[in-house]
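In this view, the complex is presented without one of its protein chains, the others remaining in place.
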Amino acid sequence: MGYLSLTDADREEMLAAIGVSSVDELFEQIPRGVRFERELEVEPALTEGEIVRLFEDLAARNAHTGVELSFLGAGIYDHYVPAVVDVVLSRGELLTAYTPYQPEMSQGVLQAIFEYQTAICELTGMDVSNASGYDGCTVAADAAYIARHATGRSKVVLAETLNPMVRQVVKTYAPGFGLEIVEVPHDRGVVDPDRLAKAAVDAAAVIFQQPNAFGCLEPAPDLAAAASDAGALPVAHVDLVSLGLLEAPGAYGCAIAVGEGQSAGNPLSYGGPHYGFLAARNEFIRRMPGRIVGQTVDAAGKRGYVLTLQTREQHIRREKATSNMTTNQTLLALAGLAHLSWLGPRGLVEVGETCMALAEHAKARLQDGGLELVFPDQATFKEFAIRVGRPARDVVRAARERGVHPGYAIGRDYEGMDDVLLVALTEKRTVADVERLAEVLAEVC
Amino acid sequence: MGYLSLTDADREEMLAAIGVSSVDELFEQIPRGVRFERELEVEPALTEGEIVRLFEDLAARNAHTGVELSFLGAGIYDHYVPAVVDVVLSRGELLTAYTPYQPEMSQGVLQAIFEYQTAICELTGMDVSNASGYDGCTVAADAAYIARHATGRSKVVLAETLNPMVRQVVKTYAPGFGLEIVEVPHDRGVVDPDRLAKAAVDAAAVIFQQPNAFGCLEPAPDLAAAASDAGALPVAHVDLVSLGLLEAPGAYGCAIAVGEGQSAGNPLSYGGPHYGFLAARNEFIRRMPGRIVGQTVDAAGKRGYVLTLQTREQHIRREKATSNMTTNQTLLALAGLAHLSWLGPRGLVEVGETCMALAEHAKARLQDGGLELVFPDQATFKEFAIRVGRPARDVVRAARERGVHPGYAIGRDYEGMDDVLLVALTEKRTVADVERLAEVLAEVC
Amino acid sequence: MELIFERSRQGRRAGRPPQPDLPVPEVPAELRRKRPPRLPEVAEPELVRHFTALADRTFGIDTGFYPLGSCTMKHNPRVNERVVALPGFRDLHPHQEDEGAQGALELCWRLQQWLTEIAGLPAVTLQPAAGSQGELTGLMLMRAYFADRGEGDRRDTIVTADTAHGTNPASVTLAGYRLEKVATDARGNLDLADLREKVTERTAGLMLTNPSTLGLFDEGIEEVASIFHSRGALLYYDGANLNAIVGRSRPGDMGFDIVHYNLHKTFSQPHGGGGPGGGPVAVRETLEPFLPSPTVVRDGDRFRLDFDRPRSIGRVRGFAGPFGVFVRAYAFMLAYGPALREMSDVAVLNANYLLARLRDAYELPYDRHCMHEFVLSARALKRDHGVSALDVAKRLMDFGIHPPTIYFPLVVPEALMIEPTETEPKERLDAFVDAMHRIAREAADAPELLREAPHHRPVRRLDEVGAAKRPVVRYDFGERPQTVEAEA
Partner (left out) sequence: MELIFERSRQGRRAGRPPQPDLPVPEVPAELRRKRPPRLPEVAEPELVRHFTALADRTFGIDTGFYPLGSCTMKHNPRVNERVVALPGFRDLHPHQEDEGAQGALELCWRLQQWLTEIAGLPAVTLQPAAGSQGELTGLMLMRAYFADRGEGDRRDTIVTADTAHGTNPASVTLAGYRLEKVATDARGNLDLADLREKVTERTAGLMLTNPSTLGLFDEGIEEVASIFHSRGALLYYDGANLNAIVGRSRPGDMGFDIVHYNLHKTFSQPHGGGGPGGGPVAVRETLEPFLPSPTVVRDGDRFRLDFDRPRSIGRVRGFAGPFGVFVRAYAFMLAYGPALREMSDVAVLNANYLLARLRDAYELPYDRHCMHEFVLSARALKRDHGVSALDVAKRLMDFGIHPPTIYFPLVVPEALMIEPTETEPKERLDAFVDAMHRIAREAADAPELLREAPHHRPVRRLDEVGAAKRPVVRYDFGERPQTVEAEA
């Protein structure tokens, strides 16, 4: 077995040192009744080359973005992941280190997390970021938990335009967290601040998404204000890639900003592993879940970095901890840092502009083709909802036969939208790609 | 431009320090008459994402081994390259270091080359190996050059069963080297030692290949003896992957062993970059071309490694150098070291056995299908020549339409073999693959 | 070393996105960003050097021995990184129709087969993102199960061991349960007398790691199971220590009803400085209806995501789970095949070898053979020489060895929790033994050498207390550092 190093001679010496005659003897502490005596009934072992060939065969049965022109988004986006990210992910030390409990062994990864936290704070306009959460769904639940304990209130308001999957996860967590969930419907694709204001009364938090699940731009500042006025914490669920162009949640009064980090640095990989980010205003720093890296000095006064505020965490605080998180998504978050550093401030703006320009172009082009926008009077960022005149799932099936995945059939999540496609444009798409989409939709709609 | 770091401010400061007002001024040393004043007429610049997409499109127009079941060999073989090789190639320090002229900065790469040299000496049974040559062709010319000066003779005998490309390169070099090339025809697929003995009279070297260009096993020890008896240096052109099973050239009296290293550690990559290896008996150490790493000690008596015997080399010896080589193929050779270390002695034997077993199986299976071996009475290793009853190039064309590349149409290189396919089997092929080959050949022959 | 923000120079850049020849729409003024984010401005060459330098200041398994107890720091096979990067996996969108993701779904399904056989339980969800989330998921399943039986209100308590990892009690609280702790007996097993008292009609279930965080298999596990089951309660298995027993014993056979796996421990994932992970959960038939939605199911030769799960607790994470983690875990399993038991056998052999060679130099609180890890105490060093487990840990760094887990489990004072894993060769174990013996001698002869350690790292010992007092958690761009007041 190529992952194991003991020779027969090694084994003999070691057994002798232990004072047993066989490895079996070491397992005698397992009561007879619960010993597993037969061989595992599993697939046969493969050599490395055979593993690669099997996985190539499995991979070949997936319609990835290299073989299908895809306009899928709905929370996970096909942005270009630069090659510098490969450098980070292929450095064995970063790849094979674990949580930096021993800072003197891990200054590199600690500094990298500190840099990631700084980037997230800059983008969201917040004071503190953790080292990552599981994904864009669980960080929303984390935010609700912070709000519940910060306000002592139990009601949490979710905008109906918050990604459906995110809402589902918050609802799953709600009973344990002692939360009561209220949802606010949208009006013409966005949330009405007045409606939200009513719902926010006695609420711990209001969670909305910008750009929202239809791709529309919410009146975010008004929503945040409505929440604050009701004494509820405004929580914005945002897309990092949009924050070169769209205002930072911190700048319009949000208490907490969360989101799915995948757009920055992570490939699609069928949904994971990715990372969720969570950043907040200073006052919530001691309620933050997960790891936080802080700056300090060593015995010689030299700058260094450590895991800090660990009294929040399960390994110290146990049942009183702010969260039970141990393993997080650091490697994916560092990929995000690399991507964001590669873009820089101008690159981030340009990605946003390209996505927006292509989306506007696609809207116009598809409308020329006779299709109708669902929310014609809302501004959008990189994604929009459009009616295709027949069941969207059938349109998807027909378009895929032509090598194009035209978008997400959102009827799965929203009433009365069975004929709606959610179409996403990233900077990887081109004007020619939009042409192709228009042609195919013309054929199949 | 993402590869350049100077800001406008930097440029101003630097121009000021230099005392010029513009970069143009620095180029005024170029005589007016030979200045290039227009813009280069080349393709427009692409962003990184666009480069990737363009290259994906170009790559998609190549029938690689992932999309076509291939039995091509004839010098370059589709062996499995293990993932540990990726570790070596993805370490930035190894990737971006150059020739270790300054040993204290480069102990890692120097030690790695020393390890590579050791592995090559072990496999070939030789005393000294250089740090790599360009490929399996040029190292044969290098060997001829060594022999010419070691023996003072100018005739070099090439077995007709030596890879045709290798022979072509030796012939190209011959005029400059002052060599007269003589070729010895084969008898029933291998070289007859008596014939060779006659040709070897007054020769500087005899170069033969084991296994040879038809895949047949030469009577290598007898060929070496015939050469030695005539006072010519026996030079064996060998396949590293075969040397777990086949005798080491050093063990049957060869003076020099050379070969194409690709089989160990390098992907096919349409012919390169790969590496040639060259190893010799001690007496030729000061005639070796290229880099050689030697062990030494530092000022504190600690073991270390340096480039050694540099008095052989062009940067010291200039027109009297043993070679003009500067840049070599070290990175590819280190990939070979990683692959060979991954295999170990048992793995190397097993790869050989698997290749041989599959080749024997394929011979039998294709003969059952009515095809005829060209050299039925010769033993082979991983490759064999078989008659397909019609022009082999047509067979290749027809088989490729069925997703199988059945082998190399060797008629291109040898008279009267237009109906012959050279079929190669590596450990990546399976019994099922052989079935598929047999089916397809049955259809198209 | 400089922060990436300190390398930044205005006007530099590495990446440039394509800019199609299209009008750029205006963002509505009230939504437009006013102040650009101060992301670093660096060209590619320095960007690469920066991350290379960060890696050089990080110790990983690839660097050397990393016996961090409870974390199973085993070698990460490189072929796993190769296969996870296949475009068919890497570039597959999670909203792709099932027909367009058959290979991915089949891989998930095959992984489930392995997991059920290993745990001895029939149904699995791959959705949880890590062990901790697996725990929470498991407790939600208990809640749903008892609610379904009308016992939801009554059963409000979860029992955990006093040796439990911090995530266990934390998960109990987050799941809305009361916590009850049970003591450990002299042999390191659950104290059955104490347990009998604490399991009542209010008890929803037990959360247990077996082998425990002491690295000891609970010899009374059958009795423990019957105590809970006889009172209608459930047993939850924290799979963090599964590396000890694969192919040797199965949680399902021990009587556990719910199990989480830490794919990133037992089945080797790059830990990446803290993650990613994967925490699938397996259950008995009776609990299957409550598993998160969607599940991966097989119909004949087709595979699909099943969203039609009316009694499900719902979703705990996006999509079907961290797929890339599944790819690596499945590749890892295939490299062993039915011989996967070898993995646990060697892990246990390596641990017992270290135990045997270190028991005289350090205190061994529970004198038994261990499983895949064991816990020593530096109490004597503390008492006799004023040298703590922390000092021993810091001194180990000077020998190029990552320290073990320290001060955990809490039941052992000055604890050193050592887990070598199966992938270490004997030479590495011996080098560790030599270092530990030398450190024990140094504690007597030159204690300050330990107290001032490490001596040969990029930084000296770091001030963690100061860091928590006035937290600086992001770069201040030259302004006054960000701080908050210390806790009372």
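Letters A, B and C name the chains as they come in the text, with residue numbers starting at 1 for each one.
Just so we're on the same page, a residue touches a chain if its C-beta (ideal position, glycine included) is under 8 Å from a C-beta of that chain, and two chains touch if they have at least 3 such contacts.
Just so it is clear, the model here is predicted, and its values are computed rather than measured.
J.: With touch as defined up top, name the shown chains that contact the chain not shown.
T.: Per the contact definition above, the missing chain touches A, B, C.
J.: Tell me which residue among B:L278, B:I292 or B:V423 touches the hidden chain in the full complex.
T.: B:I292
J.: Have a look at B:S132, B:T161 or B:S263 and name the one touching the chain we're not showing.
T.: Reading the full complex, the residue touching the unseen chain is B:S132.
J.: Using the touch definition from the top, which of B:G33, B:G152 or B:G416 touches the missing chain?
T.: B:G33
J.: Over the whole complex, note the residues of chain C touching the chain we left out.
T.: Interface with the chain not displayed, on the chain C side: 9, 12, 43-46, 48-49, 52, 56, 61-64, 75, 77-78, 423-425.
J.: Residue by residue, what part of chain A touches the chain that was omitted?
T.: Touching the chain left out of view, chain A contributes residues 2-5, 7-10, 47-50, 82-84, 86-87, 92-93.
Just so it is clear, only the chains that are shown with their structure count from here on.
J.: So which chain is farthest from chain C, going by the mean of the CA atoms in each chain?
T.: Using the mean of the C-alpha atoms as each chain's centre, the farthest one from chain C is B.
J.: Find the geometric centre of each of chain A and chain C from their Cα atoms only, then give the gap between the two centres in Å, rounded to an integer.
T.: Taking the mean C-alpha position of each chain, the two centres sit 19 Å apart.
J.: State, to the nearest whole Å, the distance from the C-alpha centre of chain B to the C-alpha centre of chain C.
T.: Averaging C-alpha atoms per chain gives centres 46 Å apart.
J.: So which stretches of chain C touch two or more other chains?
T.: Expected reply: 12-18, 42, 44, 48, 52, 77, 79, 81-82.
J.: In chain A, which residues are in touch with two or more of the other chains?
T.: 48, 52, 56, 66, 80, 82, 87, 90-92, 427, in rising order.
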